[in-house]
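With one protein chain removed, the remaining protein chains of the complex are shown where they sit.
Moving on to subunit A:
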Amino acid sequence: MSETADRVKKIVVEHLGVEAEKVTEDASFIDDLGADSLDIVELVMAFEEEFGVEIPDDAAEKIATVKDAIDYIDSKQ
């Protein structure tokens, strides 16, 4: 597992209060991890802080799964 993936999953566990095993790369924030649209806004903010990247709203809207987040962050670093 990449370093980015580790850090992303840690943030997801902390923010959504879900068990670490559930945070697989295929997991959908809304369908599998119980997030709502505002939780995703908060997660995106946390990713921006953690990785020092900016994720504009149109890109954020396309982040549906844990893998989407990891891939976007990796593409900007």
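Criterion: a contact is a pair of C-beta atoms (placed from the backbone, for glycine too) under 8 Å apart; a residue touches a chain by one contact, two chains touch by 3 or more; residues count from 1.
Criterion: contacts and distances are computed from a predicted model.
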Chain left out of the displayed complex - its UniProt protein name, from "Phosphocarrier protein", "Polar amino acid transport system permease protein", "3-oxoacyl-[acyl-carrier-protein] synthase 2" or "Probable septum site-determining protein MinC": "3-oxoacyl-[acyl-carrier-protein] synthase 2"
On subunit A, residues whose C-beta touches the chain left out of the figure: 15-17, 34, 38-39, 41-42, 45, 49
